[in-house]
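What follows is a set of notes on a single structure, which appears directly below.
Certain chains of the assembly are absent from this excerpt, and the rest are unmoved.
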């Protein structure tokens, strides 16, 4: 059950260039959140009025974790928050990644930049179930890689500028490795639009099972403003609009119609 | 305890003067898990059209300084599905239920009203006249006094329920549509609908709203709403329901002093879903501090 809460910052640490991990105390929901879901953070006294959505990157006994990148004024403000700072949040929101119905699939997680966030939470869940997923993470360069090693996954890193790991983007990296991952695969992706598009295309070409977590500008995050639409192809209709905040953020690869002019 | 009861003419009374604004609260059920809907004097629904509408292509919303532009394009489930899916929730709702209606022709507005006026759980109608009239070359119903009075009269003839016309601020003189609707028998006017606005992405050179021009709402437009209400209050006697950028209890008082008998909360639901709780608390405090027994006593009391 989603809840609107005034709560406090427990920890806010820099983990890579412009990338931070924020721990927020919300004990009464940690047990009900699912990987793929997100939360809204609200800001007071700002000319920017929309709350900001962030994927849930993990939970512990009392807290929710998020991983965020400073890209504008609100995330910059967040980077100054100190332990104890009071914030308002609404969580959890949206749907979540679905486990594959089959048993012996290879779970493959593909993250571009801070797209890593919901997949880290998903990795935690898989690991608890005894599954060690393949985890592809790409970034522009080594300084922007949110994690460098991982005991809960088979980690594959790539950088656009060749400063670490595979030289190229994360989709190319995954493609290059696809032959060596035991079939069938079940793929989960989250990253910038460009990457999500490339993944959706690859998913259809390779007839892979694919779930993608999308981002859209959101005014409410609640399913009431009808602002965060994405074009969807479904079994029942050729093309209609879905709400990323309510029907998503996770969509099946084959559902997504990412047109050129969408942001 | 302050008396928050609010009479909007002879056809509608509210337990308090705070309503939801159309399009910012769905049909009431969508966020009833977060907000206590019973705290409102009533719910004004998302604009309903005769047939379901997918709405405009994205992008549909963009943030602007202290505001936002939207061009949802009246995405809604249509009147039939509304009756099927939403009636159960609204029937047990104890506040008032006001259905916001939109259309492309007089006929469409009238058809919806006819369908709904029989439902005894519906307490009134708000008419969104900021829609292009396709029979009149796309000119908005609200901006032409003749088109506006035709529509208002037809709707008045079809219902004995509370009928409120929602005025657009995108006119030279708000007093003209305000007087027009009063003359044609409307019970109240609500104002303001969104203000024309646009924004362009300087990197892609594309508008940040697919329809190019959308509707500006939020705190940025509050002064515009206040100005329009002050002007309208000087020329009409029917109640004015104030809308536009209301975020706090202070804003509600300001709107009422300007001449509003009640108000609607809109965009604030996005940045502070629980605004209603804070606002009701503030009204209590303000009234008791200022020895106001009934909130209605402050309507139009600004010394303008």
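Just a few scattered comments:
Should a chain be cited, it is by its letter among A and B, assigned in written order, with residues numbered from 1 in that chain.
Rule of thumb we're sticking to: contacts are C-beta pairs under 8 Å (C-beta built on N, C-alpha and C of every residue); 3 or more make two chains touch, one makes a residue touch a chain.
A quick note: this is a predicted structure, and the numbers were derived from the prediction, not measured.
Per the structure file, chain copy numbers for the whole complex are A x2, B x2.
Definition applied: only the chains that are shown with their structure count from here on.
Centroids of chain A and chain B (each the mean of its C-alpha atoms) stand 36 Å apart. Within the complex formed with chain A, the residues of chain B that make contact are 23-26, 30-31, 33-34, 54-55, 57-63, 65-68, 70, 72, 75, 206, 218-219, 267, 269-274. Here chain A touches chain B in the complex through residues 1-4, 42-43, 47-51, 90, 216-217, 219-220, 222-231, 240-241, 261-263, going by the rule given at the top.
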